[in-house]
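The other protein chains are all here in position, but one chain of the complex has been omitted.
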Amino acid sequence: MSKNWFGELKNKTGITVFTVLIYFTGFPSILKACAVCFSGTEETLGAFYLTTLILIILPIAMIVGVVLWLYKKKLSSLNHSG
Amino acid sequence: MGQQAEAILHETEAHDAHHEMSFWDKYIFSVDHKIIGFQYMFTGLIMAAIGGYFAYAFRMQLAWPGEEVPFYGLVDAAKYNMLVTNHGTIMIFWVAMPVLIAAFGNWLIPLMIGCDDMVFPRLNRLSYQIFLVSALVLILSFFVTGGGFGGAWTSYPPLSAVAAYNLTNWGASLWLLAVFLEIVAFLLGGINFVTTTMNARAPGMGMMDIPIVVWMINIAVILFMASVGPLVAGAVMLFFDQRLGTSFFIPSGGGDPLLWEHLFWFFGHPEVYVVLLPTMGIVAEIITVFSRKKLFGYRTILYTAFGTGGLSFIVWAHHQFVAGIDPRMANVFVVTTILISIPIAEMLFSFIATLYGGSIEFSTPMLWALGFLVSFLIGGVTGIYLGASALDVYFHDSYFVIAHFHYTFFPITIIGMFAAITYWFPKMFGRMMDETLNKIHFWGTFIPFNGLFLPLFLVGMAGQHRRIADFTQYPDLASPDLQSIRIFATVSLVILLLFQFVFIYNFFNSMFKGKKAPLNPWKANTLEWTVSSPPPHGNFAELPTIYRGPYEYSVPGREEDYWPQHLAPNQ
Amino acid sequence: MKWSLLQHLLVAGEVNLENRPKRKPIVPSGVFGMVIFIITEVMFFSGLVSAYLIIRAGLEEWPPWGQPRLPIESTAFNTLLLIISAFAVYQSRKFLKNNLITKASQFHLGAILLGFCFLVLQGYEWVQLLQFGMTLSSSVYGALFYLIIGAHGLHVFGALVLMTYGFIHFKREKSFETISSNLLPMQILWYFVVGIWPLLYTLVYLI
Partner (left out) sequence: MNEYLDLGLITSFVPAASSFAGDIDFLFDLITIIVGFWFVITLATLFYFMIRFRRREGVKALYISGEKHSEKVWTHYPHYGVIAFDVFLIGFVIVVWVNVKQTLPANEDTIRAIGQQWSWSFVHTGADGKLDTEDDVNTVNDLHVIKDNTYHFELQSRDVLHNFAIPAFRLRQDTIPGRTIRGWFKPTISGTFDLQCAEICGRGHSMMFAAITVHPDRKSYDETMDAIRAGTYESHFEKKRQLGPVPLPFTVSKSETDSPYAIELAQSF
C-alpha cells in the first residue's frame, strides 16, 4: 500500500459520488421512466426549470452585487480621505 | 428621538404650549424606536395568546374527539380547519416575525449600535400601524359569514382560490389581505433596520464590532426582503383569482396550481431562517454573558450565517418532493437541503464551544438559551429525515413533520422570546423580574414542551397525517395506544399553557412592583447597558465611541471580568 | 390636537443622522433604503415573470383563440417616451452638478410630464383592449397582461407622485447638494421603473 492511499481514496470517492449524482440526476434512460414528468407538457417542465434558475440566481446575485458596490465605495472613500 | 427630530416636532407644534407630550403622542403615535418595539412586542404577545388558545382547542378535539371543549365549545370540521390554519399563520406571521425581528430589532438595534433612533422613524411608525391593521383584519376574518379561512397556512390553490371549494368566501380573502399587509409592514421595517445598521453606527464601531444579534437580525431582514417578492406576486394573483374571476391557479381556466407552490415555497423556506437567525443572535448574547466567555469564533458564526442565508434560497423545492415536480430536480434539492445542515451545525458547535472553560451561571435567561440549544438540536437532526426525499415519500404531511418543525419553531419563537424578555427586562422597564417565578415558568414550559412534541414523532411514524379532525374514524390509527399518545400530548399542552399564567403574573407584577434594577445587572459589554433603564427618548446622553468588540469577557490581566465596548483602553 | 396628529402622520421629518459631525456614511440613508427596496421590487417582478413563463408554457395557443393582439407599435412609441424621460432625469442631475438649478428643474418637470404621457397612452390602450373584449376574466392571457402591465403602471404612478413631491425641493431648498441628495432616491426609483419596462415589453408584447 502506497503512502498516500488516503489521498487516492478521497479522490476516488469524490469522483464516484460525482458520477453517481450526475447519473441519477440527468441520465436519459431514467428520464424515460420518470414517474411524474409525463403529467405536464415538455414546455411547462422547461419553464419550471428556467424560473427555478432565475429565482435562485437573482437574489444571490443582487445581494452580492450590492455588497461589492458598498465595498468599492468604501475603498474609494478611504483612498479619497487618506 | 434625536435632537433634530425633536426640533422639527417642536416646530410643528409651535402652537402647543405644553412641552410634555400627551399620552397619544408618547405611546400611540410615537416615533421612538423603543415604544414601537413595545407596541410590536405586546401585539405579538396578544397574538401568541390567541394562537395558543387555538392550539388548545384543536388538541383537545384530537384527544377527546367530538366532545365539547371547555372554554371553546364543539370543534366541528370547519372550525378545526380554521383553527389549525390560523394557528400556523398567527404563530409565524404575527408572533415569530413581530416579536423576534420587529420588536427586538426595533428595541435593540439603535441601542446596541449606539445611535439615538432609527434612520427613518416615521417609516417605522407607519410599519407598526400597517402591522396593527393586518392583525385586526386577521381577527376580523374569524367572524365573517362562513367562518375563518381553513385551507392551511400554505393555502394551496385551487382550494384557496375558489369559494365553492373552501366554503369560506370572505374568510379566505381577508386572510390573504392580512398576510399581504403584514408583509408590507415588515418591508418598511426591514428597510429601516438595514439602513440604520449601515449608516448610524457609533464612531469606532467597525463591521466586526457589531453584536451578533444585530448582525443576525440584519441578515434575516435581507433574506426576507430578497425572498418575499415572489410571494407578494403570488398573493396578488391569488387575490385576483378569489375576487376578480381570473384563473392564474385554476387549471380549468388555463392556470397551474403548482405555480403557487413554486412561488410560496420560494419565500416559505427562507422564512424559516428569517425567524431562526435572530434567535441564534439572542442566544449568542446570553451565553457569552452568563458564561463570562468571549464568543467562540465570531467570524465563523457570522460566515455560517451568511452561508445559511445563501443556501436557504436554493432548498425550497424540498417542500414539493411528492407534489408533482420533476423527481430529477428533487435529487438536486436533496443535496442542497442536506448541505444546509452544515453551516447550522457549525454554528451550534461554536455555541457549545463557547461554554468550554466558562464560568456558567444558571440564571433564567441562560436556562432558556441552553434549553434552546438542546431542543433546537432535536429539531435540527430530525430535519435530516425530512430532507431525505425518499423518506419524504412516507413522512410528507405527517405528524413527523409537525413534530420536527415544532421542535424548530417552538425553541426559535417561544423559547427565544422568553430568553430575550427575561434577559432585557431590567433594561426595558428598569426593574428586575422575580427569579423564582421565572425558574418555575422555565421548567413548567420546557418539560411539557417536550412532553407535547416528542410523542408526535411516534404518531408520525405510525403514519398519522396532518389536518385531520378525528382519527377515530381511521381503523389503523384509532388504536388505543396511539390515542393514549395523543391524550398525553394534549395534557402536556394544557400544563404548558397553564404555566404561562405564572409568566403573565410575573411580567406585570415585576413591571410595576419589581426590585429596581441596576444599570448593568448582568455585567454585560454591549452598549444598551450603558444607558439608564428604561432608556429615555434619544437614548444616549452623549454618543458613545467604541473601542473594542462586544464579547471581551474575562480578559487576562484585567481585574473585572467584563470590558464594556465604550470604555477607553486606559479606563 | 387633531391637527397635530395629522401633521405627525404626514410631515416627513426624519432624524438627520448624516449631519452628525462624527460619522459619514458611505451611501446616504435614502439611497441605501431605496436600493434595498428595489431588490424586493426586482424579486416581485421576477415572481410575476415566472408566473407568466409557466402559465404561457402550459397553454398550446398563445394568445388564446378569440383574444386581440397587443398593439406593438403604439407601445413602442410609449417605450421611447419612457426612455427619453430617464435621459431627462439624467440631464437634470448633470445640470444640478453644474449648479444650474432652473434648467435642472425644467428637465425634472419634463421627465414627470413624459411619465404622465406614458400613463395616459397606456390607459388609452387599455380602454381599447377592453372594448375589444379582452378583460381580466376573459382569459388567463388578458389576466396576465393586466396584472404585469398594471403592476408596472402602478409603480410608474407611485414614482411619478414621488417625483412630483420631489419637485418642491427645487423651490424650497437653497443648496444644490441638498436638492441633489434629496432627489436621488426618487430618481433611482425612476431609473428602476424605466429600466424594467423594456424587459416587460419584450416579454409581454414581442415574444
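Labels A, B and C are assigned to the chains in the order they are written; within every chain, residues are numbered from 1.
Rule of thumb we're sticking to: a contact is a pair of C-beta atoms (placed from the backbone, for glycine too) under 8 Å apart; a residue touches a chain by one contact, two chains touch by 3 or more.
Bear in mind the structure is a predicted one, so any value in this text is a computation, not a measurement.
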Next on the checklist: With the missing chain put back, one of B:A55, B:L138 or B:V334 would touch it. Which one?
Outcome noted: B:V334
Checklist entry - Which of these touches the unseen chain: B:F239, B:F306 or B:Y474? => result B:Y474
Next on the checklist: Among B:L136, B:L244, B:I384 or B:L519, exactly one should touch the missing chain; which is it?
Outcome noted: B:I384
Checklist outcome for this item: Residues on chain B facing the left-out chain by the touch rule are 65-66, 74, 76-78, 80-81, 145-146, 150-152, 156-159, 162-169, 251-252, 256-258, 291-300, 322-324, 327-328, 330-331, 334-335, 338-339, 341-342, 345-346, 348-350, 352-362, 370, 373-374, 377-378, 381-382, 384-385, 388-391, 393-394, 396-398, 458, 461-463, 465-470, 472-478, 553-556, 561
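We take it that only the chains that are shown with their structure count from here on.
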Checklist entry - Taking chains as nodes and touches as edges, what kind of graph is this: line, ring, star, complete or other? => result complete
Item to check | chain A and chain B, separation of their C-alpha mean positions in angstrom | outcome: 30
Checklist outcome for this item: By the touch definition above, chain C meets two or more other chains at residues 26-27, 36, 39, 42-43, 46-47, 50, 54, 58
Checklist entry - Which residues does chain B have that touch at least 2 chains other than itself? => result 198, 222, 226-227, 230, 256, 258, 262, 266
Checklist outcome for this item: Seen from chain A, its contact residues with chain B in the complex are 21, 24-26, 30-31, 34-37, 39-40, 44-45, 48-49, 51-52, 55-56, 59-60, 62-63, 70
Next on the checklist: Can you tell me which positions in chain A touch chain C when the two form their complex?
Outcome noted: 40-41, 43-44, 46-48, 50-51, 54-55, 58-59, 62-63, 66, 70, 73-74, 77
Checklist entry - In the complex formed with chain B, which residues of chain C make contact? => result 1, 4-5, 7-9, 11-20, 22-23, 25-29, 32-33, 36-37, 39-48, 50-51, 54-55, 58-59, 64, 136-137, 139-141, 143-144, 147, 151
